[in-house]
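Every protein chain of the complex appears in place save one, which is left out.
Naming follows writing order (A, B and C), and every chain is counted from residue 1.
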Amino acid sequence: MTFLKRYLIPRLFQYFLVIWLGITVVFLIPRLTPNDPVMRMIGEMRGRGSTLEPGAMDGIIRDLTQMYGLEGSWLDQYWAFWVRLAHGDFGVSFFQFPTPVNKLIATAIPWTLALLLTTTAISWIVGNIIGGLAGYYSRKGWSRTLDAIAMVIRPLPYYIFAFSLLLLFAYVVRWFPITGGASLGAIPSLSWAYIKDVLWHSILPALSLIILGGAVNFQTMKLFVQNTNSESFVQYAKMGGVTEDRIVSKYVIRNAILPQITGLALSLGQIFSGALITEIVFSYPGLGMLLYRAIINGDYNLIMGITLLSIVGITTAILVVDLTYPFFDPRVRYN
Amino acid sequence: MSKRMGRREFMKLLSYSAGGVILAACVPGPQKSVEVEGPATKVPEEVADVLGTFPRRETLIARILTGRVGSPDNFNEWVGWKWRDRGTQNLANEPLWSVDFATGNIIPGAAEGDPTYSPDFMSLTVPLRKGVAWSDGEPFTAADLVYTIDTLMKYDGFSAHTFFVDNVAAVTAVDDYTVKFDLKQPNSRFHTTFLDRWGCTWIMPKHIFEKETDPVQFAFNPYVGIGPYKLHSFDPQGSWTAWEKREDWGKSPTGILYGEPKPKYIIFQYFADEGTQILAQLTHQLDVAELSADGLKALLSQSKTSRAYQPTFPFVVNNDPCITGVLFNTARKPFDNIDVRWALTLAIDIVEYTSIAVDGSGTLSPVHVPHLGPYPADYIKPMQEWLKSFTIDVGNGETFAPYDTTAPKRIADFARSRGYIFPDTQEFLEQAFGLGWYKFAPEIATKLLEKNGFKKDADGKWLLPDGTPWKISFMCGTVLSNHDARNAAAAVQQWKKFGIDAEMYTTENGDGLGATGDFDVSGAWPAQEPWGAGPDLYRVLDRWNSAYKKPVGERTQGIYSRWSSDAMDTIIKDLRETDPFNNDAVIALGIEGLKEAVTNMPGIPTYGYIGFVGWDEYYWTNWPGSENPYNEPYTHWPNFKYTTPFLKSTGA
Amino acid sequence: MNNKLTVLRTEQLKAFYVLDVQGTQKVAKAVNEVDLAIYENEIYGIAGESGCGKTTLLKALFNDIILPLRLIGGKIFYRIGWDEEIDVTTLSPEEKRKLRLEYISYIPQGSMSVLNPVLKLRETYEDFIASHVSGQSREEIFELAYKQILELGLPKNVLDVYPHQLSGGMRQRVTIALAALMKPRIMIGDEPTTALDVVVQRGVIQMLKDIQKNLKNTIILVTHDMGVHANVADRIGIMYAGKIVEEATTELIFGQPRHPYTQFLINSLPKFGDKNVRSSVPGSPPSLANLPSGCPFHPRCPHVKEICREQMPGFTQLDENHKVACWLVGEGNHG
Partner (left out) sequence: MKILRDLFRDYRFTFSFSVLVIIVALALLSFVSPYDPTLWNVVPKDMKPSVEHWLGTDSNGQDIFWQATFAVRNSLIISLIAGLVSRFIAILVGMVAGYKGGWVDRVMMFISDSLLVIPLFLIFVMLAMLVRQFLNLVVLGLMLAVFGWAWDARVIRSVILSLRERDFTNTAILSGTGTVKLVINEYMPFAMPLIFSNLINNIAWAIGLEITLAILGLVNLNIPTLGTMLNWALFYQSILLGRWWWILTPVILSLFLFIALYWLSTSISEYLDPRTRIQRVGA
C-alpha cells in the first residue's frame, strides 16, 4: 500500500508529465522553425515543375492553410490536437495529403520494428555475452583479437561501414540484393515466398546494425566485466571452489549486466525514431525517412504522430526499468 | 587495364576494411580523366528472372526522381503533390499538349491541334483527338474535360481551384470532340494551363469521378488514364510502381501518333542513395537514371554497357529549358543598386565558375533564357550585336563593354586541360558551351563599387559604404548536386576571391525565405523558365510584373528578386495583348524584355540547366541521345511515353 | 619432534610478487623462506603488522598463488589421508578447486562485498554446494546447512534474504558457517573479526571456537589484533617482512616473548586498569620490495647489534614449542 502511495503513484504522475511535456515541446518546435508547411508544399510543387499561376498564389495559400488546419492560433491548434488525439487520430499528413498519419505510420512501422527490434536484441545479447566472456578471459588471445576488431569497427562512420558491406556482399560477390525491403514486384502477403524474400533483403541492413551495435555492447560489457572481475565476491567464490561456469554467469556477468539493462531499455525505446542512414543506404522502408521528410517538409501532424510514439516508447522503457530494476539489483529500493 | 583493376581493387578493399583490414597503401591509384570504356561487367543470370512476374527482357526499370512515394495508394493528382513521375505523368496520363524540348515544338496529345482564341481573348475552343479511350475501355470525350473543369471549380480542395474560378466563366462541350471555354477576363495564355511541361491541369475520367461524393478525398486507385500504359501494381511502401502496356495501346494518343510502345512492363523504382543506385545500374538491375555529375562519371567508368546523353564530354543533357544562375534580392541593400549587381557579375570568371559548378560542362547564356531549343535562333543569336555594343557606365565618363565572345572557347580549353576529349567544330562548341558570356573584369567591378562608396580595408576585404564589412549570405537548398547549390558554391568562391566575405547558406526553407524576401542572394532560377516550346517569353517576363510584387515580409507572387521596372511592365502588357502564335511579334517583344533584364541584371544567368542521364543499354537501346534526339531524354518527364515506341530490346 | 599430526606443512616457501617495471624486474618478497607445520585440531594464529605478508602467506597456504604472485621456491604439503602428504603446488586447477571448501575452506573478512549482492544467500549456498557435490547428496547437504544454521544460532530465515539485508556480524557468521559447512579439515580465516564491533567480535570468536571444538579440525587465523589471538589461538606465529620470526604456544608468546618485535606487539596491547596510552612499534615496516640487509627488523630494533645488519639469523629452538629467529637469542640453525 505504501509502495503504491509513496512510489508508484508519484512515478506514474511523473511518467505522464514527461510525456505531456515532450509532446508539447514537439508541438512547439516545428512551429518555431522558419519552415512553413504551406510554403514548403508550394516550393515542392514549384521545384518539381508544376505551373502555379502567380495570380492564383494567394488562393492556393489560403486553401492549403485551411486544408492543413493551420488557420487558428497555436493555442487553437494545440487544443485541436488533443481533441483529435483523444479519438486516437493524428489527422492527415500535409505532404501526403490527404493520407491519414495513422495509415502512413501503420505502413512503415512493421519494417522498422522488425528490423530494429531484432537487431537491437541480437546485438545486445551477442555483444554482451561475447563481451562478458572476453572480459572474463581478457588475457586470452581470442579476447584480445575480438577487442581489436571491435575497436576498429566501432569508429567507422556507419554510412561507410554499411556501404562497404553493400559493395562487398551485393556487388563484388553477389550474395545479397542491393536495395529495398523486398524484391521488385513482390506484393506483401503472408506467404513463405514473400517472407523469405523480405528476410533475404533484410540481411545486409540487419548485419550492418548488428555488427556496429554489437561492437559497442561488446566494448562496454567487456569493461564492466573486467571491473566486476576484481570484486571481492568473485574472488570469494573462487576461494570457495565454485565452478568457473557458475562464476562467469552468476557472479561476473550477472552483476556486470546491470547497467546494460538500462541501456537496452533506452535503445528499445528509441526504435521508433527509425534508422535513417540504414534506410538511406539500403533504400529500406521505415519510420526514419518518414520522420526526416516530415521534419524537412514541416509536416506537423506526421511529426507529432511519429514522435508521440517515440516519446511514449522511451518514457515507457524508462518506467519499466525503474519499476523492475529492484528485481535485477536487490540493493536498489524504490524511493 | 591495370588502372581499372586498381579501382576495382579499391572498392573491394573498402569492403574488406569493414572486416578490419585496411591496406590502403597497397592500392594502385586510379586515373584523373574519365574513361568511357569500363571493365566488362559480369551479368548474373539470376538478374534476368529475379522479378518473377516481370520477365526482365520485357521490362524497363527507371528511377523515380522525386523519391519514395509518400502516398502510394493515392493517384488523385489534382490535390497536393502526388509523385507524378512514378509513371502517372510519364506513362499513364496524356495531357492536351506537351512540350517537345528536343525540338521546341508542341506535341498535341489528347488535343487534335492548337487552341483557337477569339480576337478579344475572351474565349477559346480546343479540338480533342478522336479514337482515344481510357485504360478501362471507356471512350474519352469532351464531357470528361468539361466535367474536370466544373469539378475543379466546385471544390476548393483542388490546387487549381482558384485559378479556374478566377478565369473561367463557363465551359461547354460544343460536340463530343470540341470544348469551348468562356473566360472572365481576356487571357491570351489560358491554354498553357493544359500544356504539360512537368505537370499541368489533367483530365479526369468522368465515369469514375462522378460516382464519388467527395472527389478531393477520392484516392483514384487504380489509376485510369488515356496513356499507353496502365497500372499493374505498386509497393505499399512506395518504393516502386509497375506499369503494364495496355492491350488497346492503339487507343492512346501515343499509340495513334507513334505506334506500339516496346517494353511490356515499366517499373519506376526508388533509390535513396546514389552510390547504391549506381551499383544497381552496374549490375543491370536499373536501366536508366538521372545522376549527379560525379555519379555519372563513376557509372561510365565502371560499366561498358552504360552511356550518357552525349557520347563525349560534356556528356550531359543540355536541353532542359531552365536557366540557372544567381538571383539578387533587389529589395535588400546593396543589391537594389544596378552597379552592385553588375560589379558582382564582372567579379565572376565564368571559366572558373563553371569548372567549380559543373566541371565545365554547362552551356552558357548571357541572357535570361537558356541556350537550347528555339532560343539561340530566336533570341541569343539575333541579340549578339546588341550584346557586343552594350556598355555599362563605370563612372567618370568611362564606359565598359562587358560582353565576351571568347568565353566558350576558354571553357573548351579548360575541359581539354582536364583530359576530356571532344570534337573541335564551331557547331559543337556552340551547342556545348554557348555563344558568349561576360568578361572577368575585377578592375571594372572595383570601379563600379568605388563609384558607389564601397571601400577595401587593409586586408583587401570589401567594406560597405557605411564602413562595415560586406558579408553576403548565398542561400541555396541542402541537396548539393542541385544547380542552386552548384551556382552558390561557384559564386561564393568567385566573390571570396574578389574580397567579399561570402558564404553558402543551405536551407530547406528557400521558398519561404525567398517569397518573403528574407535573403541576400539565392541560387534559385535568375528568371522564370520559359515554356520550352515556341518563342513566346510571356511566362519568363510576366514574373517581373510589378503587380505581383509584395513588400518584404509578405509573400510575393512574382519572382523572388522583387525587381520590376516600368519598361518591363509595358513590355508585359504588350505581350499579353499579342497572339501567342504570332511568332514575329512575340520575338520582337521578347528581345526587348531580355534587353531590359540584362541592363538591370536582377539575377545573373550563367549556364542552362544540365542533367546527367545514365542509360544502361544491356536490355534496351535506341535511347534519344544527342546524336539522335528524337525526344527529350529523361524518363521522369511527361514526354517519356513518346520515347517508348522507339526503344529497342537487345534480347539479352 | 612431537607426536601431533601435521595437516599442513611448508618447506622453505618463497612466494614473491614479480613486477615488470620499465623492463626491469621488481620483486616484492612477500613470503620468504617460510617453514610451517600446522597440526590437526588446533587454532594457529598468524600475527603481524599490515604489509608484513601475512595475507599473502595465507593465500599461499590456501594454495591460491595467482599472478602477479609467483611461487619462487619451496613446497606446500596437505595431509589428505592419514599418511599421505601431497605437494599441492603441483595440482591442476581443477584439483585445486575440488580441495577448496571440502578439504580447506576460507573465511573472508566479513564485509558486504564478499557475498554476491544480487543473489539471495540460498543461491550462494547452492552455488558453493553444487560446485562440490552432485545429485542426491546435494539435498542432504542443504538439510545439513539448515541444521547447522540453527545450531549456530543464526535466524531461521537467514538464507532467504540478500546480503545487504544482514548486519555485518550476521554476514560474518554466515561466511563462517559456509566455510564450516562441508566439515573441512582446515579452515583459514583472514581477519574475520576486524570490521566488527567488540560485542559482535566476541560472538564471532566464540562461534569459531565452537566450530573447531565440534569438528576437531584446524583453523589458521590471520589477524593483526593480538587480543584476538590471545583469545583463540593455541599457537601463534609472528610474522615480520615475509618471514616467521617467532613461533610458540599462546601462553609462551604472551608470557615470554623473546623477539623484540613480538615484545613490541604484546606491549602495544591495552591491559585492564592501565590508563596510559600504549606505545606502538616505533618506525614503519619495511617495503617488501626493498628489504634491509641482515635481519629486516634491525632498523627498528632497540637492541641492534653489528651482526643484525649483516646476516639474517636462523631459528633457535628454545623449547619444543618455542622457536625464535633473533641474534639476541642465539645463532640459530641455518641448515
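Everything that follows uses one rule, which is that contacts are C-beta pairs under 8 Å (C-beta built on N, C-alpha and C of every residue); 3 or more make two chains touch, one makes a residue touch a chain.
Predicted, not measured: the structure shown is a model, and the values here were computed from it.
Among B:Thr116, B:Gln384 or B:Ser473, only B:Ser473 touches the chain left out of the display. Of the candidate positions B:Arg84, B:Arg189, B:Lys297 or B:Arg576, contact with the unshown chain belongs to B:Lys297.
Contacts to the hidden chain, counted on chain A, fall at residues 10, 14, 17-19, 21-22, 25-26, 29-30, 32-35, 139, 151-152, 154-160, 163, 167, 216, 219-220, 223, 226-227, 230-231, 258-259, 262-263, 266, 269-270, 272-273, 276-277, 291-292, 295-296, 303, 307, 310-311, 314-315, 318, 325, 329, 331-333, 335. In the full complex, chain B makes contact with the omitted chain through residues 6-7, 10-11, 13-14, 22, 24, 27, 29-30, 32, 274-275, 278, 292, 294-295, 297-299, 301-302, 352, 355-356, 418, 473, 478-481, 489, 492-493, 496-497, 503-509.
Here is the rule we go by: only the chains that are shown with their structure count from here on.
Closest chain to the protein centre (all Cα atoms averaged), using per-chain Cα means: A. Remark: chain A and chain B have CA centroids separated by 38 Å (rounded to whole angstrom).
Centre-to-centre, using mean CA coordinates, chain A is 55 Å away from chain C.
Looking at chain C, one finds that none of its residues touch two or more other chains.
Taken together, the chain A residues at the contact with chain C in this complex read 231-233, 235-243, 246, 250-251, 254-255, 258, 328-331. Chain C makes touch with chain A in their complex at residues 62, 64, 97-102, 105-106, 108, 111, 113-120, 123, 127-128, 130-132, 162, 164, 175, 178. Put simply, chain A touches chain B in their complex at residues 33-36, 39-63, 66-67, 93, 95-99, 104, 107-108, 111, 148-149, 152-153, 156, 160-161, 163-172, 174, 178-188, 211, 279-283, 285, 289-290, 293, 296.
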